[in-house]
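Incomplete set of chains, arranged as in the complex.
Note that the chains take the letters A, B and C in the order they are written out, and that residue 1 is the start of every chain.
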């Protein structure tokens, strides 16, 4: 929830529990699932900022992932409750980077930088972030 | 490939290799992935019968899964090559049941009955199987 | 939560929200994900009945899915909150069937019967349901 998190966690926080089928034969969270979790988180950010992801689409824009950088620090395990915190690292004209940290209690498991490009919902061409979206994402920006 | 399989395997056969991320923390294929494999197989059946799944859609119909029954006999494991064989158990007016067997060499791992209902691509209402589709599925019917 | 649900929903209820990546190119929940959801639910049943899935394993038994029957009534969609209700249809010597209903508000999307066989955690051979497990599953049995 925006505004609820501690000083270093950033403006957004979400919790989810690791599912059995998300762990691989090593008994740990399959690495691709961290990227799937990012998508769960960004859906919640759209819910908190815009009302819903559909409300974002109603402004005429959608987002596509242009780049994803993940650093894996420690394995996640079945039934772990993960706290995922972070926010946007500024808003460019047509793109922004979401910086997230995945924690199990105080242990950092993964951090991720995901760069989103805004596209027109019809043409899928790169487009400027609408003023309304820009305003609503304000509370989700990381401190300088 | 239709027509290639042995007398009891049915008119269709496809092979796939179990991926690491498809296995769960028990080290075996996560049960839901057998249902995902069914979808891989039915795509190949559309390719062999119609040319492609898109060619099916071009006839004005799509399919939805109405019922899935899976019996798990033995676990699949990472890197197993699975042979998936079977065919359709007759063609009803608006639906058909695909009967599949998943084998690792001679060992039966799973058998599945999947009932598909044909729907209009626009309205998503139940619709009769088009004559062209009916004809092209002929070679994929199980023997009486 | 056991005991909380309405008269026809059964002794267990759990909610989950459909993730974007769980929907396929038809824009609806990919059918295999309902089987993945079953696994999420059964984990919660072990948490409520035994304390955790690990506590089940500590009794010396694990479960394997022997059979899964799913009937799809209506499509689930992105961001839907699904209510999943049900319970066990009696306890056999070595197996039991979990009967679940997936609802979006009052609309039934899917119902599922999943038969679990209890196996020894070491040998993976079929084994009797331990007395402790049998007792703790009592509140999760469907009414006759």
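The rule we apply is simple: a contact is a pair of C-beta atoms (placed from the backbone, for glycine too) under 8 Å apart; a residue touches a chain by one contact, two chains touch by 3 or more.
Note that the coordinates shown come from a computational prediction; the quantities given were computed from them, not determined experimentally.
**Q** All chains share one sequence here; work out the copy total for the full complex from the 3 shown.
**A** This structure file describes a complex of 4 copies of one sequence.
The rule is short, and it goes like this: only the chains that are shown with their structure count from here on.
**Q** Taking all residue numbers used at the chain B/chain C interface, answer same if over half belong to both copies and different if under half do.
**A** Same; most numbers are used by both chain B and chain C.
**Q** Find the geometric centre of each of chain A and chain B from their Cα atoms only, then give the gap between the two centres in Å, rounded to an integer.
**A** Taking the average C-alpha coordinate of chain A and of chain B, the gap between them is 36 Å.
**Q** Could you state the distance in Å from the CA-based centre of chain A to that of chain C?
**A** Spacing between the chain centres: roughly 29 Å.
**Q** Can you pull out the residues of chain B that are in contact with at least two other chains?
**A** 30, 32 - these are the residues of chain B that touch more than one other chain.
**Q** Going by the contact rule at the top, pick out the chain C residues touching chain B in the complex.
**A** These residues of chain C touch chain B: 26, 30-33, 35-36, 38-39, 62, 64-72, 75.
**Q** Which stretch or stretches of chain B touch chain A in the complex?
**A** Against chain A, chain B makes touches at 20-21, 23-25, 27, 30, 32, 78.
**Q** Touching chain A in the complex: which residues of chain C?
**A** Chain C residues touching chain A: 19-21, 36, 39-40, 43, 52-54, 78-79.
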